[in-house]
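Only one structure is covered here, and it is reproduced in the block below.
All protein chains of the complex are present and in place, except for one that has been dropped.
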Amino acid sequence: MTWETVIGLEVHAQLATNTKIFSAASTAFGAMPNTQACLVDLGMPGVLPVLNKGVVDMAIRFGLAVGATVAEKSVFARKNYFYPDLPKGYQISQFELPVVLGGQITIEVDGKKKVINLTRAHLEEDAGKSLHEDFEGYSGIDLNRAGTPLLEIVSEPDLRSPAEAVAYAKKLHELVQYLGICDGNMQEGSFRVDANVSVHRPGAPFGTRAEIKNVNSFKFLERAIMFEVERQIDVIEAGGQVVQETRLYDAAKDETRSMRSKEEAMDYRYFPCPDLLPLIITPAMIEAVKADMPELPDAKRARFMSQYGLNDYDAMVLTNSREIADYYEAVVAATGGKDAKIAANWVMGELNARLNNDNLSISESPVDAQRMAGLIARILDQTISGKIAKDVFDAMWTSQDSADAIIESKGLKQITDPVAIAAMVRGVIDQFPEQLAQYKGGRDKLFGFFVGEVMKATKGKANPGQVNQILKDELAK
Amino acid sequence: MSDQIDVHKVARLGALAVSDDEVAAVGQKLNAILGLFDQLAAINTDGVEPMAHPLDQVQRLREDVVTETDIHEYVQQIAPKVEAGLYLVPKVIE
Partner (left out) sequence: MNFHQMTMVQLAEQLRNKSVSSVELTQYFLDRMAQFDGQINSYITQTPDLALAQAAVADARRAAGEDGLLLGMPLAHKDIFCTKDVITTCASKMLANFKAPYNATVVEKLNAAGMVTLGKVNMDEFAMGSTTENSAFGVTRNPWSLDAVPGGSSGGSAAALAAGLAPVATGTDTGGSIRQPAAFCGVTGIKPTYGSVSRYGMIAYASSLDQGGPMAKTAEDCAHLLSAMAGFDERDSTCAEGARPDYVAGLNDSVKGLRIGLPKEYFGEGLSAEVKAATMAVAAELEKQGAVLVEVSLPNTSAAMPAYYVIAPAEASSNLSRYDGVRFGHRCDNPKDLKDMYTRSRSEGFGAEVKRRIMVGAYVLSAGYYDAYYLKAQRVRRLIKQDFVNAFDQCDVILGPVAPTPAWKLGEKTADPTAMYLADIYTIPVNLAGLPAIALPAGFSGGLPVGVQLIGNYFSEPKLLNVAHQYQQATQHHIQMPAAFA
């Protein structure tokens, strides 16, 4: 018998604000322990929270991007529990009235599109970190992260396979970065995914779900769900029952395991935080965010196809991240909008290959958009051939020189004088009478041999199109 | 309405210890307090919105600008146990 899998994801996206959600302390990553924990973050007696406007704007931005309802009124609540990384003994979160309701994300798996519904997205504060290096039986608490704003994005249980879950998570990951509301750095914990997984027989009601935490890459997300699905099926097929619980994914062992069972079920005693008033989002606030809204991936992809004449695949690759899209558009703009296809080939081809090879992101590229445009301009005006351009690009990668300077210093300028090319062609033909005879005798393939010899003789600088034409003419004589 | 209070449970929720010989006395006082609440049930509050704040104010928003500075050395002077800038607690086991 077959099994059906049901997955819902809860994504915690750290919002890319300058300051914490309720205090004016910095959110920068990687500072020395507790140097970014102010009195409010430390939960000192008597301190009070004040909500960061940047956090609200980012939540609105997200809500608009997924076609959700941005709640006119939302309320912050306290979730009460004791933990050393939770300084106040409660987390300020949104419970009954979240800031974003509904919304949709469209994913594509194996060429098929599927709409995934969102339940909600709510604002909350992050906790600090427990460091378990041994301080003689003690753990160390760093509260720098305490109070960092989080947008928790909860999907409906609409996902049916690990592949769908990964596609959804990636789409969301791309979106929040596009929106500029999250840096998406999974290693630093900026984008954290929890998965609710259950299995059931076709036609039967949904099974009991387990929540998998601690997944910090898409690869691990897929593996963790795959493992968990197998585990649950094994449990049920062995006559057991899946228990509702939280499980941690252990990447090293590639398994999920139950978190140490709590003595009793948690009772978080949510209630409205009396230190904060209802958050009212006015139409004017929404309009202000709308006016400032970046173009979204799907819209950008469509525009790239219509405006630049790109095919679907190229447009998709170039809009995969906002940085790549911005780079590409800067290149096109700098070349005067001429032949956007060549720019696309260069960004997706040479540039992408070199970046991958050197393990760099596009923002770290040694060749910026302006210099890239300088190179492409020389291809377009036939100063150099595409092949020579690759050599020039190599040289640009390791220097600060412009394409023009490299072409000049290395004498790579393309030969386009038809008289000069014809002279060289004739010289080559004279050099190889035997091959000429064979060619005339019907061995058409030798045409390529002559092209190669001409290019060799000109050190690759002859315009290949002209070489082809002139060679054809001369051989026909 | 007033159930007998589970002293161990509410003590656990509040991270408080109530020893076995205190439980009866503590429970008796807590139950007496809960007894005061019985009259709430008698009040008709149909259609009345819960009121969390006395004034109908809305949340004010702070500009997203860093104004706080590093104060860890100063504030850690009053901490029970610190090392290397970290607050120390008995080992956290997950």
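Per-chain residue numbering starts at 1, and chain names A and B are given in the order in which the chains are listed.
To be clear about the criterion, a residue touches a chain if its C-beta (ideal position, glycine included) is under 8 Å from a C-beta of that chain, and two chains touch if they have at least 3 such contacts.
Source: prediction; values computed, not measured.
*Asks:* Checking the contacts here: which visible chains does the omitted one touch?
*Replies:* A, B
*Asks:* Looking at the full complex, which residue from A:88, A:145 or A:301 touches the chain that isn't shown here?
*Replies:* Selected residue, touching the omitted chain: A:88.
*Asks:* Which residue, A:48, A:302 or A:437, contacts the hidden chain when the whole complex is considered?
*Replies:* A:48
*Asks:* Given that one chain is not shown, which residue among A:107, A:141 or A:428 touches it?
*Replies:* A:141
*Asks:* Using the document's contact rule, name the residues of subunit B that touch the chain not shown here.
*Replies:* Where subunit B meets the chain not shown: residues 1, 5, 7, 9-11, 13-17, 26, 29-30, 32-41, 43, 45, 48-55, 57, 59-60, 62, 71, 74-75, 77-81, 87, 89-93.
*Asks:* In terms of residues, what is the contact footprint of the unshown chain on subunit A?
*Replies:* 39, 42-51, 78, 80, 82, 84, 87-90, 141, 267, 269-271, 274-277
Just so it is clear, only the chains that are shown with their structure count from here on.
*Asks:* Find the geometric centre of each of subunit A and subunit B from their Cα atoms only, then give the gap between the two centres in Å, rounded to an integer.
*Replies:* 41
*Asks:* Would you tell me which residues of subunit A are touching subunit B in their complex?
*Replies:* 17-19, 23-26, 32-39, 42, 44, 50-56, 75-76, 80, 82, 84, 89, 130-132, 135, 137-143, 248, 259-260, 263-264, 267, 269, 272, 274, 276-280
*Asks:* Which stretch or stretches of subunit B touch subunit A in the complex?
*Replies:* 9, 12-13, 15, 52-53, 57-68, 70-72, 75-76, 81, 83-94
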